[in-house]
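One protein chain is absent from this view; the other protein chains keep their places.
For subunit A:
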Amino acid sequence: MSSLQFDIAHLLAGSLVLASFMMLYQDRLYALLNVYALHAGVLALSVAWQAYVQQAPHLYLTALIALVFKAIIIPVALHRIIKRLGIHREIENVIGIGLTMMAGIGLVALSMVVMLRVTPGADALAREDLAFALSVVLLGLLVMVTRRNAVSQVVGFMSLENGLVLAATGAKGMPLVVEISVAFSVLIAFIVIGIFLFRIRERFDSVDVQALDRFRGERR
């Protein structure tokens, strides 16, 4: 592999981590959705580049799914849901943005240390990809933990799934079964979430998960 190919793959995977960081400091739902669309777009580029580098044409399909489904359809649909349900557009953070960013930096450092140390045998591109992918997964978890709003938790979860796709494509020659399954599971997950959002809307005035916390069967 030429060093240019490696550098471009590195750049794209790094941009994905950067987009994950951008999610951490958004305080408006619409802005968060836009960042998510960017996230999915970068993923599509990264996967397409992997397809080219590895000469694995089936990966172009994965890239296409990421581009059409994740970068366009889902953000548009969520935009509509937010508008139709009249959900509050500000996001409530559990902890301050500064602290969240610090935690994010810590998580990225952690995943670099862990992944680069355990994969000295693997080829350089796969190593970097895995380390970046783990960072994206952990940052997605962080978004889910620090947000109270159900929609932004879902966005956090979807960015986490993007990290998984990056890892799966970075692992050279991974059977197609898995890529399809990942895409498929995102689809299913989204349907489930859609159902949930509508049901929650039927019963509650807000999609804020805190409102759901009101009663837990055991509160005295």
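Here, contacts are C-beta pairs under 8 Å (C-beta built on N, C-alpha and C of every residue); 3 or more make two chains touch, one makes a residue touch a chain; residues count from 1.
Following the convention adopted for this analysis, contacts and distances are computed from a predicted model.
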### Query
The chain that is not shown, which UniProt protein name from "Sorbitol-binding protein /mannitol-binding protein", "ABC transporter permease subunit", "NADH-quinone oxidoreductase subunit M" or "Hydrogenase 4 subunit F" does it carry?
"Hydrogenase 4 subunit F"
## Note on the structure
Those residues of subunit A that touch the unshown chain are 114-115, 117-119, 121-122, 126, 130, 133-134, 137, 141, 144, 150, 153, 157, 160-161, 164, 167-168, 171-175, 177-178, 181-182, 184-185, 188-189, 192-193, 195-196, 199-200, 202-204, 209, 212-218, 220
